[in-house]
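Beneath this line is the structure, given in structure tokens, with notes to follow.
Only one protein chain is missing from this complex, and each of the others stays in its spot.
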Amino acid sequence: MKEITSKLQEIATRLFNEGKIDVFLAWEKGEQEFQTKSYIAHSVDDVKNIIFNEYSIYNVSNALLKLRDGHEKIGIAVKGCDSRGVVRLLEDLQITRDRLYIIGIPCPGLKDPLAAARSFGGLGKKESDQGLAKKCLECIQPNPVIYDELVGPEQTPRQQGDRFAQVREIEQMSADERYKFWEDTLSTCIRCYACRQVCVACDCRTCIFDEMKPQWVGRETNTTDNMMYHLVKHAHMAGRCIECGECERVCPVGIPLMLLNRKLIKDVGELFGGTEAGLQYTEGAKPALSVFKENDPDNFQ
Amino acid sequence: MPDKDHKCTCSEQPLVPKVVEVIDIIDRTPDVKSFFVRNVDGNGLPFQVAPGQCGMVSMPIGEAMISCTWQEEQEHLEFAIKRVGLLTDELHQIEIGQQIGVRGPYGNGFPVEACKGKDMVFIAGGIGLAPLRSFIKYCFKHREDYGKITILYGSRSQADLCFKEELFDLWPKESNTEVFVTIDNAEPDWNGHVGFVPAYLEELNPSSAGAVAVVCGPPIMIKFVLQSLEKMGYNDDQVITTLEMRMKCGIGKCGRCNIGSEFICLDGPVYYLRQLRDLPPEW
Amino acid sequence: MSIATNQEWKPKIIVFTCNWCTYAGADMAGFNHFEYPADVRIIRTPCSGRFDPIWVMRALNRGADGVLLSGCHPGDCHYGTGNYYNRRRQTIMKNMMQFMGIEPERFQTSWISGSEANKFQAVMIKLVDDIRRVGPNRKLRDAR
Partner (left out) sequence: MKVLSKTKLEAALNKLSESNEVFVPMQKKAQSGYYPWTSFVSGDEIMLEALNVYQSPKGAVLPQTEKMYQIKQGGMEIKIDKTFEDDHPTIIFGARGCDVKGILAMDEVFLTRGYEDSFYKARRSANTIIANACYEPGSNCFCNAMEVNAVDPAGADVILRDAGEAFVWEVKTEKGEAVTAIIADLLEEKEVQLPQSKPFNQKVDYSGVAEKLKTMFDHPLWDKLSASCINCGMCTFVCPSCYCFDIQVKMWGEEGYRFRAWDSCMFEEYSREAGGGNPRGASKERFRQRFLHKLEFFTERYGTPLCTGCGRCMIVCPTDVNIVRIIDAVKEAEVNA
């Protein structure tokens, strides 16, 4: 990790000095070791705050959403999952490729700073293990899919066994059991919209949930409004979710959101084939539901 | 702001509206209508208003804070409503006899006492004339308490001029009163002044000696008018304006209409410029 | 809406149709006096490409018992490709709704062309029977 940090700082300094970039997106050291957060370096003397440690798990491509309307040249350090976010934004034409200088970091698997913060803060039960974060244990793409420079050795995916095991388990349940499962899980949601704000695939200007004319989803936190919210939010993820696992990681009440996303990824893969969201950048490519084939599966009456 | 006692006259449940009946609707402009409401059983009003106070008008679809016009003998409440959103769309489709909800009165209203003995300069833009109209009618009712009255009003087009009858017939006839009307861009059958309110104000240049300027209109207009008034020598105690913020509760609880530690719905919406100077520049 | 026994309960079913094929098919069915149950309410939209899954959820949420989206057969969409996009979108959405536990009968999709008046009638009758069999919608229903 140490040499990746120094390499990152070295590249950032070079890019700033050559005037190739105006800002550099990476991670910043916090007071405590686990308080690493996303960081925008504006000049060469900010570079000393940049770090890549075992808690640099935040999906930095999400910070691109704040910069999409500007014209500055952006240097960005991306892990495997982050790089898929960059591809997604390029596909959605939210940012142009020539504004970006991408430094890829094959990711060795990181720890969850929120789990560490919880045990450090002492609120509630101590998180059981301090090992790799859940999303890193299920990682299928540690190596960046798009980069101008690569830093660090290639890594191997850590996902073992059937990726969609839990999804199939729920599919086997009866309709009422499934409804009961989702009713109990989603009734705990406090509608803080962190899963939307942290998601790189959520790049709409005005979200449908902020729409008042008409108001599609109610603002109450009863079960039905919560289910409507999650159903609509994840319906928009079909063919767009890059499986970075951030929504599940930041959820304050621990809702297994990746189950919904994995169900979509499984269905889109089985029904329509094609590469998964953000795995490969080709100019002018579109997400799965924005294209079609004549012989798509058709179970309509 | 000190602990003012705005006892809401309609009930011990300030958030629950009173049902009233719309007894008359007058079309002022293509997108502004005046609604006159009374209690459902016909006698009396849910509350009385001072000039510049507002009321929360509510229909099942939503609620909105609308300024309420003051009259001397108040046998009805008048709300001049511009069609801009969910609730106002629906309001513009109702007929006479429709029942709606109303609660209030909210806001501190214009400092009518403090302005006594001063020359009054009223500067309004678009629907901003509705709140000022209460203060103007109050001045004409107590004409001897006030000096020279200048009314400067501008709107986008001739059709958008509100309260045309008062602007062109009633108010010019009042003693020691001048009314100036302007529209943003020229129109064939309009021979009055053409141009924006701030520019026209500097052209008229009403003297600031012993005068008070009262401003109400879209935020962009208020911004430039305040600059012009400063150029013309009006100090911060001679300028009064109203602020626009999103409001939901109307009683200083829901937290969203704040500028600094002031809640515009409760401590405002009327402020002296001196008060606004030490608020954060978010207005 | 009090949901007493099955007899008194009348299903409320919303059918979204595309303007050029299914709506014309429905017209043809009416023109030829093909009877189909009255519990069905038809909403016309320009093309099946306009169908938004949130309509289905909103309808079920606000009290409908079943929703059908019907458009032109793939290949003869008036605008060329609307139904292809619709096909992918609704296929995914049907799986998603069933994953959440909503009965499959409540959200159905079909292709009905302008001349298939009898198919329109058959689909309507089958739709209402399905919903009658499955009963009133309680899942995703906005509690009073």
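Per-chain numbering from 1; labels A, B and C assigned in written order.
Heads up, the rule we're going with is that a residue touches a chain if its C-beta (ideal position, glycine included) is under 8 Å from a C-beta of that chain, and two chains touch if they have at least 3 such contacts.
Treat the numbers as computed from the prediction; the structure is a model and nothing was measured.
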Contact set of the excluded chain (shown chains only): A, B, C
Candidate in contact with the missing chain, chosen from A:Lys20, A:Lys37 or A:Arg97: A:Lys37
Of A:Gln9, A:Asn62, A:Asn143 or A:Asn261, the one touching the omitted chain in the full complex: A:Asn62
Residues of chain B in contact with the chain not shown: 1, 3-8, 12-17, 19, 59-64, 84-85, 88, 95, 97-101, 219, 244-246, 248-249, 251-261, 266, 278, 280-283
For chain A, the residues touching the chain missing from this view: 28, 30-31, 35-40, 58, 62-63, 66, 113-114, 117-118, 120-125, 188, 190-194, 196-198, 206, 210, 212, 215, 218-222, 246, 249-250, 252-255
Touching residues on chain C - with respect to the absent chain: 62-63, 142, 144
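Note that only the chains that are shown with their structure count from here on.
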Centre-to-centre distance between chain C and chain A (centres being mean Cα positions), rounded to whole Å: 35
Chain A and chain B, separation of their C-alpha mean positions in angstrom: 49
Set of chain C residues in contact with two or more other chains: none
Junction residues of chain B, two or more chains touched: none
Chain C partner contacts - residues on chain A that touch it in the complex: 170-171, 175-183, 208, 216, 218, 222-225, 227-228, 231-232, 234-235, 238, 260, 263-264, 267-268, 271-272, 288-290, 292-294, 296-301
Chain C residues within the chain A interface of the complex: 53-54, 57-58, 61, 74-75, 81, 84-85, 87-93, 95-103, 108-111, 123, 126, 139-143
